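What follows is one structure encoded as structure tokens, with my remarks underneath.
Omission of a single protein chain aside, the complex is shown with its protein chains in their original locations.
And then chain A:
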Amino acid sequence: MRQPTSIRKRLFYQLAAVAAVLSLAFVLVVRGVASQAAEGTQDDILAASATAIADSLSSEQGEVTLELPYSALSMLGTINEDRVFYRVTVNNETLTGYADLPVTNAPTRLDTPAFSTEIYRGDEVRLTSILRRVSNSATGSKVVVTVAQTRSGLAAITQRITVTATGVGLLFFLLATTLSLLAATSALRPLSRMTGAVTRRGPSDLRPVTEDTPAELAPLVGALNSFMARLRSSLTRTEDLITEAAHRVRTPLATVRTQAEVTHRKLNKPEHKQAIRDMIRAIDESSRSAGQILDHAMVTFRADSLALDPLDLAALITETCDRLAPTADLKDIALLRKLPDGPVPFKGDGIMLQAALHNILDNAIKYSPEDSDITVRIEVNSALHLSITDQGRGFGDMDFESLTTRYARGANVGDVVGSGLGLTIADEVARAHGGRLELSHNKEGQGACVSLILPYV
């Protein structure tokens, strides 16, 4: 998988690269300028020396002669300890100095120093030559004064400047990269602030993002907000649809059922009565199915954004038992509650837990014979065990796994009406709360035991 690209890293690398290029340019420019300046200085001193020597040329009895000035050479020794060579030629004959000193760049114009760089006596030397005319005869003599100096002082200066410039450049680079790191971080701060604001939200918080957004992020935030608004209205519509649908389907079915019962009473022919009974059963099944499907949809919907409200399980159980009491009474079934004294606090979605409990109790009543007991128990240890035990037909040897799948009904149902979603709903509620549904046999005889095991969050 490709590593996600980081804007911060990219920004940092680009700024660092720019800083590196600038630092390098700085070092090269400083070095170039400095070494040029140093070379220029050496050339100037060499030219001054050659000029001083040329100025002390004279003619004596028709011969060119020279009174080498002390300062002409000593001035070359003032700024460094480089080796010095000189040569004076008259009409290409060496008058004095180092006869083997090469003069490759011979000056052609009077008093205009010509420079060149050569290797002489094993060292690189800078040479300056000056051309003079000395009027010792009718034609005059062409005198070339050459002064040369090695360049180790120059190299030392350039080296020193390079080291300093490199140090400064490196420092600049480090400073610039540190600053670009800070800049990248600060430029992206609004983004991380917004990320924080969004991630801190609860699962069902779909309010628009109102944090300060930089101009660049405004379109994104706008799009996000409008998306959330649409999502919110779509979710609201779904919720409305579920409650509405339950109501809209059940009410007409109830009306049809009442009508069918009235009709049933009026009819006399047994085959007609049977037909109406079949119809009533079908209506019951449809009504049951519609209710369970919508309950299931509601549970699924709520599981997506589970609410963790503090609630009292004991109160919840009492309420559910009370609601089912009339149905139980019809069959003379006693609903026994073995609950701890006082409230049983728990954090979860009350509506979902009620749906789960309702379905389990409904099953217990449905699949129990008349005149039996149903026990609701709460045991608290590391998790919360809520079990409902009946004395009915029990699960027999049915596969527990398959009973919790959607629309699965057991072989033991007989003519009991049902859609096969009850345990599915209870199972999903348990899972949404991080727990599970456990099916077992009544340990004290005939019957089934269904438990919700819910961990504390």
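Basically, a contact is a pair of C-beta atoms (placed from the backbone, for glycine too) under 8 Å apart; a residue touches a chain by one contact, two chains touch by 3 or more; residues count from 1.
Note that contacts and distances are computed from a predicted model.
The subunit not displayed here is recorded in UniProt as "Iron(III) transport system substrate-binding protein", chosen from "Iron(III) transport system substrate-binding protein", "ABC transporter permease", "2-oxoglutarate ferredoxin oxidoreductase subunit alpha" or "Cell division topological specificity factor". Between the chain not shown and the residues A:122, A:202 or A:270, the one that touches is A:122.
Listed residues A:97, A:113, A:410 or A:447: the one in touch with the omitted chain is A:97. Which of A:50, A:66, A:130 or A:403 touches the hidden chain is settled by the complete complex: it is A:66. Across the interface with the omitted chain, chain A contributes residues 65-74, 76-78, 81, 83-85, 95-97, 121-123.
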